[in-house]
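What you see is the complex with one protein chain gone and the rest in place.
Now for subunit A:
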Amino acid sequence: MEKPGGGGVLSAKEAFEKLEKVGEGTYGKVYRAREKATGKIVALKKTRLHEDEEGVPPTTLREVSILRMLSRDPHVVRLMDVKQGQNKEGKTVLYLVFEYMDTDLKKFIRSFRQTGQTVPPQTIKSLMYQLCKGVAFCHGHGILHRDLKPHNLLMDPKTMMLKIADLGLARAFTVPIKKYTHEILTLWYRAPEVLLGATHYSMAVDIWSVGCIFAELVTKQALFPGDSELQQLLHIFRLLGTPNEDVWPGVSKLMNWHEYPQWNPQSLSTAVPSLDELGLDLLSQMLKYEPSKRISAKKAMEHAYFDDLDKRHL
């Protein structure tokens, strides 16, 4: 059987010149690199294949096969190629070649926090609209992202263009929604149904994350910065009130449900004081306890909060 990747195709080493390491993921490093043939700057995501002797990691498989479907959208990072190479020990590695983006939303928010400035309301609106549009595109193609957080939202600070990245935890959903792993998603942006052990979940988990990101853009602080699953739930309950069967039918049947301290819901304006009325309304619809009642990404794009936004170039 012939070796994969043979023929006249250039290997990663021949095709690219690594410039610097810009990050590290679960399965390998991310580099800024220059394509030798064109001089174009790209991001190379290196994937080690034989770490656990189980071949290509599932996250890489999902990311590539999903990005094949989604890379047409301007708000999803573009996967340009997949190259094969070898590391120093002669082991096979895969390089995912992405378009290069200068920064991410986490760094963007941090820069405002460090200078003590607030993110301009129109910038927040534009970024949120782009995020909703990207999420709607994913959901429209039957894909849940499952790990939306500022670090996974790439940005071009010059054009204020936002793109969803890191679809390693994403997956296609089917009807009926299957049982999914609940050990996913960075804690701060994790939906309450996931924290409470629901194994059947839907697009609403991404919308919860979008709501948390929205609040963080306004306040420059994480909305629910828990350091354990329990603490995370308590953070949520303190602001939104401890859920019960009235506000969220079926909540007490979830696997991780216990008797929690009883808190009454606070107004969202206490947590996000500088957000206007329409923004608060949208945020409240994104942070509904009952997943089926949470606003969809498509509906969010039509919300009155975005009415005064020039959407022509977004």
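Here, contacts are C-beta pairs under 8 Å (C-beta built on N, C-alpha and C of every residue); 3 or more make two chains touch, one makes a residue touch a chain; residues count from 1.
Heads up, the rule we're going with is that contacts and distances are computed from a predicted model.
Chain not shown in the complex: UniProt lists it as "B-like cyclin", one of "Eukaryotic translation initiation factor 3 subunit H", "DNA-directed RNA polymerase III subunit RPC8", "B-like cyclin" or "UV-stimulated scaffold protein A". Considering the whole complex, the residue from A:G23, A:P58, A:P225 or A:G250 that touches the absent chain is A:P58.
For the chain missing from the display, the contacting residue among A:Q84, A:N152, A:S209 or A:Q232 is A:Q84, taking the whole complex into account. Touch with the chain omitted from the figure is made, among A:A43, A:L67, A:A165 or A:I295, by A:L67.
Of the residues in subunit A, those that touch the hidden partner chain are 1-7, 40, 49-50, 53-58, 61-62, 64-65, 67-69, 71-74, 78-82, 84, 92, 99, 137, 140-142, 171-172, 174-175, 180-181.
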